[in-house]
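Structure first, then comments.
Missing here: one protein chain of the complex. Every other protein chain is in place.
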Amino acid sequence: MRLPTPTSAQVVRSDDQFVVDLERFQGPLDLLLHLIRSQDIDIFDVPIADITAQFVAAIEGVEARLSLERAGEFLEMAATLVRIKAQMLLPRHEDLLQDEDPRSDLVRRLLEYELFREIAVALSSAEAERALHRGKGYVEPRPPPDVAELPLELTLEQLLEIAVSLPAPPEKRPHRAPVRPITVDEKIELWVESLKRKARVPFDWFVQRWKTRMHAVMSFLACLELAKRGRARLRQERPFGTLWVYRGEDDKDS
Amino acid sequence: MKTTRIVEAVLFASESPLTSADIAKASGELSAKDVEAAIDELRHEYERDERSFQIYPLADGFQILTRPEFGPYLEQFDSVTRTSRLSRAALETLAIIAYRQPVSRLEVEELRGVNVAGVLRNLQERGLIEVVDRAEGLGRPLLYGTTSKFLDHFGIRSLEDLPRPDELQISLRAQE
Partner (left out) sequence: MKTTRIVEAVLFASESPLTSADIAKASGELSAKDVEAAIDELRHEYERDERSFQIYPLADGFQILTRPEFGPYLEQFDSVTRTSRLSRAALETLAIIAYRQPVSRLEVEELRGVNVAGVLRNLQERGLIEVVDRAEGLGRPLLYGTTSKFLDHFGIRSLEDLPRPDELQISLRAQE
């Protein structure tokens, strides 16, 4: 099956007016290309005044016929055509080599669009061909492996490459005040949350992402407070070793 | 077209078991009896040729399944091939969290321009990020940071060891 490419049947001349079913066209380039190709016009020497008139006639009342956005796309092209027409009327310099044909940019766009339109047709028949084949309909369900257990394929270089590609954050007032009060209560809440998920958490891990000493101090005070309440236990295997914070066994509060 | 071939194609492509009467509908000239004879023939061929699949009669019809003795190979295949390669979306989110932590979902979404709820869940399941704090302000949104597993994976001891070249634009609140 081929794509419904526009045919001349879609343009009907009535009272010297083109009646075009705009819904059938992908956009202004599609319509313009149709007008040119269906009349066997040399695309490298488009009679811009005629084509502009035809295009404008074809999209007459477009605002009422299509959505605002789609109508805008057609109107923009009409404006481009009118501008090119005006430029064609201007006297051109003797020095022709320097003076580009005002139509050339549009012609390039049309040819490029036509190429992709053709590729789309080829893809469409490939799609139909592929649809004749069916894969295995039923595949026995197998338990998915635990994602957390799978080895991750990612190097630090790859992560950095992604990080570098990211845009700069938008300039605006900072999200948070540069200095915010740190309270023991806040840290207690955090430890409690954390110990709900894990039986033990290394103290270091918890404070290392904040550089200020105040965070570490408050976190430590929070641990001591929790230990006092029996909601946490602190353990250090050897001096200067990792300080582990364990979930309390006799949780007095609950 | 030979009956056995049509029956085989239908059984292969069907998502659910089919009865012989169902399969017979593939062609006007087939009866359920023809289909059953074809299935017998196919079963015999698969057995003879030691195919790794077979047609099994189930409560609600027939279905082609892989023979059970290949189970261990499929398991092995799954566990090795389904390695966790992160999507571009997940990578960008992870990079933002790594360099800007602790960071809220909203902030990540502003930077990426898309909703990241699903991506965050995914990264959490993989144990690469976790909730590390709550922000000040309205609703006290959760703040995310990377885990020790994240550091382990890259063989770095602390976040300070993350490279921070000059061209990095998303950083650098951490250097205040």
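Things worth noting here:
As written, the chains take the letters A and B, and residue 1 is the first residue of each chain.
In the analysis below, contacts are C-beta pairs under 8 Å (C-beta built on N, C-alpha and C of every residue); 3 or more make two chains touch, one makes a residue touch a chain.
Fair warning: this is a prediction, and the values are worked out from it, not measured in the lab.
From the options B:V10, B:I55 or B:L151, the residue with contact to the unseen chain in the full assembly is B:V10.
Across the entire complex, the residue among A:A79, A:A126 or A:A148 in touch with the chain not shown is A:A126. Contact between subunit B and the absent chain runs through residues 1-2, 5-6, 8-10, 12-16, 18, 22, 25-27, 45, 49-53, 66-67, 69-70, 73-74, 76-77, 80-81, 87-89, 113.
Against the chain not displayed here, subunit A makes contact via residues 3-4, 26-30, 43, 69-70, 73, 77, 109, 111-124, 126-137, 139-140, 142, 165-167.
The rule we apply is simple: only the chains that are shown with their structure count from here on.
In terms of their C-alpha centroids, the spacing between subunit A and subunit B amounts to 22 Å.
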